[in-house]
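With one protein chain held back, the other chains of the complex are shown just where they sit.
Let's turn to chain A:
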Amino acid sequence: MTAPLLEVTGVGKRFGKLTVLEDVSFSLAPGEALGVVGPNGAGKSTLLNVVAGVLPADGGRVVLDGTDVTRTDAAARCRGGIGRSYQVPRPFGGMTVFENALVAASFGAGLRGRAAADAAFAALVTAGLDRQADTPAGTLRLLDRKRLELARALATGPRLVLLDEIAGGLTEAEVPALVETVRQLGREGVAVVWIEHVVHALVAVVTRLMCLTYGKVLAVGDPQAVLADPQVIEVYLGTTMAGDDPGLGDAA
């Protein structure tokens, strides 16, 4: 096995007295896809924020490709190859869709001129937004805003992409295209951490699945084995997935 691209060791995060993450560890090889499931409030988005540098970790280490980035800010981690999408989309509303991706290609990937524009447009094509390139991002519908989150994360030229519930709200017909996009990332050597309530989409792509609950890793490993774990069924599948709700309401 190749050297890990990402190594998260004993990461903890507290907000005041509330412990959101406790001793979370995992590693990821280049091109590997890790799925993250868990009930709401389990600390999934916080984990991505700590990996991306949006929030500083209170303890533990985040190592990207052999470099300790635990104390590195989000902008520098992005330039180092970590792309992150927000669960609640945060487009630059005053700019066009293309400009949103262009900013990511210019600064995240460090491209200039024609190369930046090409990379930005390619990311829009991948995310299925190329026909809305000149639309002001502030006027996009929620689903297109989610696509833009993906496009911007891809346009930064990442080696590791952190996806936060990008399938929630997609139609059944759209999910396979998204799954194929993520699979293609893996073939290009890009590692993916994907938080998703649409479990069948996850299982179609990821090589490993991690279940978080109350900020701790409950189980991690082969997706089918994790989903069959009685503890996982109890805390997660047994409750929120009982009605097989694909998470339409989870966007907000």
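Everything below uses one rule, namely that contacts are C-beta pairs under 8 Å (C-beta built on N, C-alpha and C of every residue); 3 or more make two chains touch, one makes a residue touch a chain; residues count from 1.
Criterion: contacts and distances are computed from a predicted model.
Chemist: Pick from "ATP-binding cassette domain-containing protein", "Branched-chain amino acid ABC transporter permease", "Cytochrome c oxidase subunit 1" or "4Fe-4S dicluster protein" the UniProt protein name of the chain that isn't shown here.
Modeler: "Branched-chain amino acid ABC transporter permease"
Chemist: Would you indicate which residue among A:Glu7, A:Glu99, A:Asp130 or A:Glu174 is in contact with the undisplayed chain?
Modeler: A:Glu99
Chemist: Touching the absent chain in the whole complex: find that residue among A:Asp73, A:Asp118 or A:Glu234.
Modeler: A:Asp73
Chemist: Have a look at A:Val97, A:Ala116, A:Ala191 or A:Cys211 and name the one touching the chain we're not showing.
Modeler: Per the contact definition at the top, the residue touching the missing chain is A:Ala116.
Chemist: Using the touch rule from the top, list residues of chain A that touch the missing partner.
Modeler: 52-54, 73-76, 78-79, 83-84, 86, 90-95, 99-100, 102-104, 106-110, 112, 116, 152-153, 156
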